[in-house]
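Below is one structure, written out as structure tokens, with a few remarks after it.
One chain of protein is taken out of this complex; the other chains stay put.
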Amino acid sequence: MAAPRSSAARIKRFADSTTPLVRSEWYVAAGSAEVSETPLARRVCGVDMALVRRPNGAVAILADRCPHRGYPMHLGTVEGDAITCGYHGIRFGLDGKCLAVPSQDRPPKGIALGVYPAVERGGWIWVWPAGERPPSGRSPPETPWLDDPAWTTLRGRVAAGANYIGLHENLIDLSSFSYLLRESVGAAGYAQAPFVLRTDARRVHVERALSGVRLPPFYASILGDRGAVDRRTLSTFESPGFQIAHSEIRFPDGRICRTKILHAITPADANATHYFWAVARDFAVDDSAASARQRDVAEPLFAKIARSLEAIAAAAPGGDANDVHLSTDQAGLELRHIIQTRAHAES
Amino acid sequence: MAAPRSSAARIKRFADSTTPLVRSEWYVAAGSAEVSETPLARRVCGVDMALVRRPNGAVAILADRCPHRGYPMHLGTVEGDAITCGYHGIRFGLDGKCLAVPSQDRPPKGIALGVYPAVERGGWIWVWPAGERPPSGRSPPETPWLDDPAWTTLRGRVAAGANYIGLHENLIDLSSFSYLLRESVGAAGYAQAPFVLRTDARRVHVERALSGVRLPPFYASILGDRGAVDRRTLSTFESPGFQIAHSEIRFPDGRICRTKILHAITPADANATHYFWAVARDFAVDDSAASARQRDVAEPLFAKIARSLEAIAAAAPGGDANDVHLSTDQAGLELRHIIQTRAHAES
Partner (left out) sequence: MAAPRSSAARIKRFADSTTPLVRSEWYVAAGSAEVSETPLARRVCGVDMALVRRPNGAVAILADRCPHRGYPMHLGTVEGDAITCGYHGIRFGLDGKCLAVPSQDRPPKGIALGVYPAVERGGWIWVWPAGERPPSGRSPPETPWLDDPAWTTLRGRVAAGANYIGLHENLIDLSSFSYLLRESVGAAGYAQAPFVLRTDARRVHVERALSGVRLPPFYASILGDRGAVDRRTLSTFESPGFQIAHSEIRFPDGRICRTKILHAITPADANATHYFWAVARDFAVDDSAASARQRDVAEPLFAKIARSLEAIAAAAPGGDANDVHLSTDQAGLELRHIIQTRAHAES
């Protein structure tokens, strides 16, 4: 007797744009400089949020929907540690507790404003959009270089009208460096370079090394063209919300220049992504002219990635069910499998 | 044996943006000045209509869709009491009867243009979008002040990209006066003022009184700031298409100034609303400078209401299923229940 086909057999293996978003995770919601006493509206994982800086400097992240009639809280008024809804004047503490309802003596039972766990670190505000407190031990990724005076950082934010999975896949696989990103980080040999892939239940690591190559504009904008150097990059998918590339350039004299490229990837919803990038380096740290030159290369680079994902998303419906995979896609498929597994576990 | 759970148990109690529109009702389709021999296109309750003024001055409201191939009738040509479709030249009387089909001797059986009952009153054109003749005794609301030379009227029209239910709820509950509308009709005490609520099968009445308050800009623009006065407002939900607020201001010397604020609320479809407002007053009737000052307060006031409903509608999907209700919401919930009951009876 044939065993019934298990429904699990029909579960997708690799996350795609139809996979539910993973809300039990840390995502960058905003840059520190964006958040003040005037509420900032932002959508994260399909949840509308209002970000407010409290008098003590801490950041509160509130549901951007008054629980009474749904008026956006970011249109409300903040005074001290309280926010007043702009529609009917209901007042909430920035901890979500209802403090006062003007039209009655005491607030109705059960009224409260949603709040989201927030952590500010390295110039970014991280949020846990599932709402409840994250399990112990689940902190936002460590990003020490963003705070370390021995490093200097460029950063920016790009909005992409496309699902976030394609951005993760793009970034983990450096073979596009030789084509899509040729003008900024291009290296003829990158697509062909052998790579080492390691994975565990939550992370994916890809390491590549190239010997005797010339620096592309992304680095040459700071270092100049020094002739042949060795390059080595370790890219890590840390979570659905974060990737990092550890890049090293080694000169013939043994000197090493290190760069950390941080990719904070935040789904606004299934069809839109906030892409916060940061580039930290441990060389020419005080050279602001070099920073300006690198920014001129970096901004078009990150924007081009966003535009390419939008170009793919604009195609007539049909989907990626028949996409052919290359050997360089292994890392991307591994991370899509991790995301798929996590989304399935959450739902 | 357990009784089967009745399907009625699952019927929603309070209308919301997913409730079918109530078509067996009078709605304002246009202001009188908008309608001429050149057809005016307007969508009411999801029905596209073309409004035409006949040679005798009466208004005809036609389906804006030729029954042949769907060409908009408002692009046709009106001559006398007939309209000719701009596509194939089919000619209809403004009573909907087909008069001629150019390509054949007699019109095909059954061809006719839909017509909608129309009444012009007080500078507004009312329509009954269900199409058939309204039951006897069902006339548009009485609005005698709009025609009465002892009163003077300001009026306008605002388009809101949101469902009409929220507009009804907004208007029947004056507690937003102290917040959303503070700058125009604001009165610190309004949200706290006790109110009397009366309902019958079709209408909802809310009465509020305030003693010893100062006039807000909406009235002070005409009357000046006269110090402390008494205010009293009776707000009535007359139908899914109409609300009216009867406002009285009583001065210490016993003089009374009356204002009628008429709200004609017309769903274009489930996500868009035409809001026709009129403000009639029995004081400073001939003072056109005062009218101009009041218009400067009124127009931003009504526009702000529309913008606030759009802000709520723009939120990420999620719905209002968990909205918390306040004691001041009783009137709004009563009218939503009436609309829900009527929509259910119609469907």
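Chains: A and B, in written order; residue numbering restarts at 1 for each.
Simple rule for what comes next: a contact is a pair of C-beta atoms (placed from the backbone, for glycine too) under 8 Å apart; a residue touches a chain by one contact, two chains touch by 3 or more.
What you see is a predicted model, and the numbers here were worked out from it, not measured in a lab.
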- For the chain that's not shown, point to the residue among B:101, B:119, B:234 or B:303 touching it. B:101
- Which residue, B:85, B:158, B:210 or B:261, contacts the hidden chain when the whole complex is considered? B:85
- Query: With respect to the chain omitted from the figure, which of A:150, A:315 or A:345 is a touching residue?
  - Reply: A:315
- Taking the full complex into account, what residues of chain B touch the chain not shown? 43, 46-48, 64-65, 67-72, 75, 84-89, 101-104, 108, 110-111, 269
- For chain A, enumerate the residues touching the unshown chain of the complex. 166, 169, 173, 175-176, 178-180, 191-192, 308, 311-312, 314-318, 320, 322-329
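One rule holds in what follows: only the chains that are shown with their structure count from here on.
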- Between the Cα centroids of chain A and chain B the separation in whole angstrom comes to 46
